[in-house]
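We show some of the complex, not the whole, and keep each chain where it was.
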Amino acid sequence: MRLSTRNQLTGTVAAIKPGAVMSVVTVELDGGQQVVASITKDATEELELAPGKPVTVLVKSTEVMLGVE
Amino acid sequence: MRLSTRNQLTGTVAAIKPGAVMSVVTVELDGGQQVVASITKDATEELELAPGKPVTVLVKSTEVMLGVE
């Protein structure tokens, strides 16, 4: 499936912190920066996420903010 | 100001496509991947965004999705 979602970055799961119904997943992007995702615990289980697993990080462009010094 | 926003990635503005009230800004992340932001045209002007300008890309962790092959 091709998505309208503008941002699709490649990376690898670095860590998963499971909560009650939500989980916080840290991803190491290819190129070296980190992204954190707060997704449902159900999703982490269905996708069988685990440290070392390659993932695509998706973010809709309307969710991205910019800052300048 | 320190922010609760988990994702703060460094990069450089690659292109700006101005619309009527919204603009679409493409950022080249340090490390080589690209991110697109749909922000208000007012914001692009206030921040004086232009190609080559260093920026921080900010995304709240609740906005991040993950995909696996």
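First chain written, first letter: the chains are A and B, and each begins at residue 1.
The rule is simple: a residue touches a chain if its C-beta (ideal position, glycine included) is under 8 Å from a C-beta of that chain, and two chains touch if they have at least 3 such contacts.
Predicted model only: the values in this text are computed from it and were never measured.
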Total identical subunits in the assembly as filed, 2 in place: 6
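What we mean here is this: only the chains that are shown with their structure count from here on.
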Between chain B and chain A, distance of the C-alpha-averaged centres to the nearest whole Å: 16
In the complex with chain B, residue positions of chain A that touch it: 5-10, 24-25, 27, 29-39, 43, 47-49, 53-69
